[in-house]
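The complex appears here minus one protein chain, its other protein chains still in place.
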Amino acid sequence: MCESGEDAAVVGAVYDRPYSSRLKPDHILEVDSSGRVLKPTEGKPSAETLLHLAIVRTLGAGAVLHTHSVWSTILSDYHIGHGGFFIEGYEMLKGLDGVSTHEHREWLPILENSQDMEALAVETKRALEHNPEIHGFLIRRHGMYTWGKDLAEAVRHVEILEFLLESVGRRQMMEPQY
Amino acid sequence: MCESGEDAAVVGAVYDRPYSSRLKPDHILEVDSSGRVLKPTEGKPSAETLLHLAIVRTLGAGAVLHTHSVWSTILSDYHIGHGGFFIEGYEMLKGLDGVSTHEHREWLPILENSQDMEALAVETKRALEHNPEIHGFLIRRHGMYTWGKDLAEAVRHVEILEFLLESVGRRQMMEPQY
Amino acid sequence: MCESGEDAAVVGAVYDRPYSSRLKPDHILEVDSSGRVLKPTEGKPSAETLLHLAIVRTLGAGAVLHTHSVWSTILSDYHIGHGGFFIEGYEMLKGLDGVSTHEHREWLPILENSQDMEALAVETKRALEHNPEIHGFLIRRHGMYTWGKDLAEAVRHVEILEFLLESVGRRQMMEPQY
Partner (left out) sequence: MCESGEDAAVVGAVYDRPYSSRLKPDHILEVDSSGRVLKPTEGKPSAETLLHLAIVRTLGAGAVLHTHSVWSTILSDYHIGHGGFFIEGYEMLKGLDGVSTHEHREWLPILENSQDMEALAVETKRALEHNPEIHGFLIRRHGMYTWGKDLAEAVRHVEILEFLLESVGRRQMMEPQY
């Protein structure tokens, strides 16, 4: 479920339903910027390839990662009424590209989920154009998208954002600050 | 604690009380559709073999898996008063056989636990006949049953349903949506 | 932190403060029923050896295990006002020696913690004589003791009780049953 988009060479998720622990490296396809499979020659890119491509095209991202974690799933549902939420004041925010202080206010937009991938790709493009400074977004009851200029940065953004989602989620389950 | 039921060849759990991390592959017995042990020649199938067989017979399942997780245990207790609960709107539902959209409403029935396996097998058969479209069910304060046309599908259903149980459980521990 | 007490041969925890992940097998001492070290020839048995011995002597246990887990620590604090709590209705209770149905009511006593090991050993003996049918007990904000006729059974009891503690702890953090 990753895309590495240097020069229109894009890697996309694949084969059937690789939700499981059985996902293997050769289940990952490489596709070009139009979504055509480059290698291996067999296999069908996942339906969400359009979203990966929308991120590559709109932001010039070099790699896109998509995760299905418990905390992204439930926070995307909890905050849907506000269209997203801010993560603010955490040191770990400095792990996001271009952020140099914890006094940063990161907006994490939430899109409604849809099986119409073309419509969802349009929504994604709109959200990114509206918030070009963000580092990721959630899809309701579905998961997170994040990206980077290369795969290493995208992996770091996954680690940072998943840590922050768990922290924010557990924090709000405590009583309000006294 | 699995059964793979092709052509009445069924694998059932075994030996004493293998609840522990010490469960090993050769603790798994293969039994036929009447519950008779095919191999190894020694060992006694677990008392719950009757439930596995009820699922194989009623639904034609090729494999049955039974798990004892924390989230299935406590949600089966929390929702017992309604006889089950719905899991709805989650993308991960698409990992269940035949589900192609998150706009799916999955009913997860809960049976009262019992040590009378014949009675519980009858209850299981009844629940499955009543809800032929389900992918799993819970037994109160006990655990989950799920299945598939083969072992790979049953394993995927375990992963999907356990993820959803944790998500649903943690989600309901947050305040109601604002 | 285990004792295996066949024929007064007892294994006890050791060396300084092995709370950490650095505990190694040869940090475990073998001691006799009077607490004297059998092997290795060096090393000092932990102060809690007296508690292990009290369990061996009072119940004839063949092995004693002591764990410091998060759930035993916090539940031993939460329920101290009642001197313990019941675990009831869970299938996993069947993993405890002599329990053949989930319709079992397991009392888990809680002792106040103390650094006076002789006094605590007396309290332990009293609690065990009062509740000879129990399979474990907690010490407040400290941890759990469990045992078995041999090390394998004691290990199984650790797995069963720790699972039940997490289940009971998470269950009570949900709203009351509706």
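Points to keep in mind about this one:
Should a chain be cited, it is by its letter among A, B and C, assigned in written order, with residues numbered from 1 in that chain.
The rule is simple: a contact is a pair of C-beta atoms (placed from the backbone, for glycine too) under 8 Å apart; a residue touches a chain by one contact, two chains touch by 3 or more.
Everything numeric here is computed off the predicted structure, so don't read it as measured data.
Shown chains touched by the missing chain in the whole complex: A, C.
Touching the omitted chain from chain A are residues 89-92, 94-95, 100-103, 152, 155-156, 159-160, 163, 166-167, 170-171, 173-175, 177-178. Interface residues of chain C facing the missing partner chain: 17, 19-22, 68, 70, 73-74, 77-78, 80-81, 113, 115, 139-143, 169, 172-173.
The rule we apply is simple: only the chains that are shown with their structure count from here on.
At the interface between chain B and chain C, two copies of one sequence, fewer than half of the residue numbers in use appear on both sides, so the contact is built from largely different positions. Inter-chain spacing, taken between the CA centroids of chain B and chain C, is 32 Å. For chain B, residues touching at least two other chains, in rising order: 173.
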